[in-house]
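With one protein chain withheld, the remaining protein chains of the complex are depicted in position.
Let's look at chain A:
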Amino acid sequence: MDFLAPTTWADALAAKAEQPDAVPVAGGTDVMVEINFDRRRPRALLDLTRVPELSEWGRTDDGRIRLGAGVTYSRIIAELRDELPGLAMAARTVGSPQIRNRGTVGGNLGAASPAGDSHPPLLACDAVVEVASVRGSREVPAAEFYTGPKRNALAPDELIAAVLIPRATGPQQFCKIGTRNAMVIAVAAFAIALQPQRKAIGTGIGSAAPTPRTAPDAAVFLAGEIDAAGLWESRGPLPEGLAVEFGRKVRDAASPIDDVRGSAAYRLHSLSVMARRAATWAWDDFRSEDRRAA
């Protein structure tokens, strides 16, 4: 097995172009497990940890965070909890401290597991994945990035450079069901992002369909009802019936399966509860922000 260890992004892209079957490795928390289990025997590993820009993040002129593919969960929790609260909440639920010290959002996207915890908040925030190759770079909206169970939109010669995530303009929440209280793969997960300036709501569902996905009908419904009732302006309480209906619509957006981790029926049920609660918490945060500002 070849071990390629480029130290610049240009070299990394060149290496990937030359050996498209080289498997990138960032934190290795997915790749090394697969190798140890002999599920994968790549001809070459392409180590990306020596490329400095991948582990950097910065603010763009248009109000987004450009999160290098190699930024670890631990750093997201420590450094980005205000600007990317949804992603930081999700990061906090990933594995154990050891895994959070190594695992990256780029790796989560590369693995594209329907249970990956980054995906629901990325979807809810309208994040865009910046992918690159020697041919140039392109931006793929998160919603188009996941193409099937553990499949993504990368071409064989492409690497993930970064994720562009709008900085939070309103409250965000992330909830994840697991059958123990830590270190657990999501049985179902849900993320919500309020975007008051656009009077919009973003959603993301995890572990309840072949790919992570949004719940567009639920989002449009809730944002519309809030708007119709003038709540964006009045910041009045969210009527419980609305939250309940939102929960139902989120549930209807999912198409889960039965597996050892949980039944499809439970996944649907838990999504409706999480969506209802998350919407309520986010809305209550939105209201108290106003009070704090006043």
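General remarks:
One rule holds in what follows: a contact is a pair of C-beta atoms (placed from the backbone, for glycine too) under 8 Å apart; a residue touches a chain by one contact, two chains touch by 3 or more; residues count from 1.
What we mean here is this: contacts and distances are computed from a predicted model.
Between the names "Acetolactate synthase small subunit", "Xanthine dehydrogenase, molybdenum binding subunit apoprotein", "Glycolate oxidase subunit GlcD" or "Metal-dependent hydrolase", the one given in UniProt for the chain missing from this structure view is "Xanthine dehydrogenase, molybdenum binding subunit apoprotein". Contact with the chain that does not appear here is found for just one residue of A:Ser74, A:Thr93 or A:Gln195, A:Thr93. Of the listed residues A:Gly27, A:Gly103, A:Gly178 or A:Pro212, the one in contact with the hidden chain in the full complex is A:Gly178. Listed here are the chain A residues that touch the chain not shown: 36-38, 89, 92-93, 173-185, 187, 260-263, 265-266, 268-270, 273-274, 277, 281.
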